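Shown below is the structure under consideration.
Yeah, one chain of the complex is gone here, protein chain that is, but the others are all in their spots.
Our next item is chain A:
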Amino acid sequence: MPDRRSLLAAASLLLAAGGRPAAAQARFNSLYMFIPAGPGGGWDGLGRAIEQVARQAGLVSTFQFENVGGAGGTVGLPRFVGQRRGRPDSLMVAGSIMVGATFTNRTPVGIKDLVPVARLTEEAGVVVVPAQSEIQDLKGLLEALKANPGGVAIAGGSAGGTDHITLGLILKALGRSAKEGSYVAFAGGGPAQAAILGAQVKAGISGLSEFAEQIKAGRMRALATTGAERTDPAIPTLKENGLDVVMTNWRGVFAAPGIRPDARQKLVDFITELHALPAWQEMLKTRDWADAFLTGDAFTAFLAEDQAKTEAVLKEVGLA
C-alpha cells in the first residue's frame, strides 16, 4: 500500500515541518520518488532526506513515495522505466550497487535506460582484519594476497556488489586475476561483521559506516579506505599505499526515460538548488554522508567510467 505508506510519512513530516511557510518558489507541485529498495536502507534514507529538505524549503509541495525492493534495485528498475516513461515529475534513487547488479543479473533494463540527474553522496569502503589477526597493516595483507589469493578469505556484501568489485580491483592492481580471490558473500552487514569479528575469515571489505563502530571499539583493525582521499584521518587510502584503486559506494537520483531535455534540466536545477541549501549541508553532516555532488555531463561521464570499471572486473571474475 504505497499510498497509505507515503501518506503516513507525509503526515508525520507535515508535523515535522510544522506548516512552515514556503521560503522559495516551489519548483514542483508534486514529485514522485521511486525507491528500488525497502524502507530503512541507504537509498530510502537518501530519498526521504531529499523530501525532508525540499519540503521544508518549499521547493516541492508534496512527495509521493513508492518502495519496490530486491536484487540490488533490479526488481524496481524495470517497473520505474516501464511505468514512468516520459513523466517529467518522477525521480528514482539509485547508486553503484545497481551498476553491478544489472551486470550480474543480466537484466534487459539497465542504468543506460535512465536519465542521469545528479550524484549526491558517496561512501568510501574500508578494508579490515579481525583485531586478533596476525596481519598488522595493509602491506601484510597485500603480501598474503599476492602470494596466495585463494588462501585469504575475505567477507563482504553480496557477490558482484561494491565490496566484491573492490577486491577484484585490488587483485588486478597486484598483478593477479580477480578470479583468484576467495570472496565470501554474506546477506547484509550483520552476518558479514559477525564472521569478521569471530575471525571466520581473514579480512573484510564493506562501507566505512558499517564497520566504523567496531573499528572504534578496537574489535576490527582498519587497514585502508577505498576513497580518493582519506575519509578518516587515521586510516590511509589504498592509493597512498601505491595501489591505483578508488571505489566508492555512490548514491544519486535519476529521471525516467523519454523525458524532454528541458524537463531534465528542470530536475537538475531542482537538485542543484537543493544541494546549495544550508539544510542539505546540515543533513549531510548528521547522516555522515560525504558530499559527492556531480551533475550534467560530468555525471554522465562518471557513470560511463564506473560501468566500464565494474563490467571489466565482473567479466574477469566470470559473473557478467
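The rule is short, and it goes like this: a residue touches a chain if its C-beta (ideal position, glycine included) is under 8 Å from a C-beta of that chain, and two chains touch if they have at least 3 such contacts; residues count from 1.
Everything that follows uses one rule, which is that contacts and distances are computed from a predicted model.
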Chain excluded from display, named as in UniProt, from "Ferrous iron transport protein B", "Tripartite tricarboxylate transporter permease", "Menaquinol-cytochrome c reductase cytochrome b subunit" or "Carbamoyl phosphate synthase small chain": "Tripartite tricarboxylate transporter permease"
Of A:158, A:206 or A:249, the one touching the omitted chain in the full complex: A:158
Contact set of chain A toward the excluded chain (per top definition): 1-2, 5, 8-9, 12-13, 15-16, 38-41, 45, 48, 52, 66, 68-71, 74-75, 77-79, 100-101, 104-107, 150-151, 153, 158-161, 164, 182-191, 193-195, 197-198, 200-201, 212-214, 216-217, 219, 286-287, 319
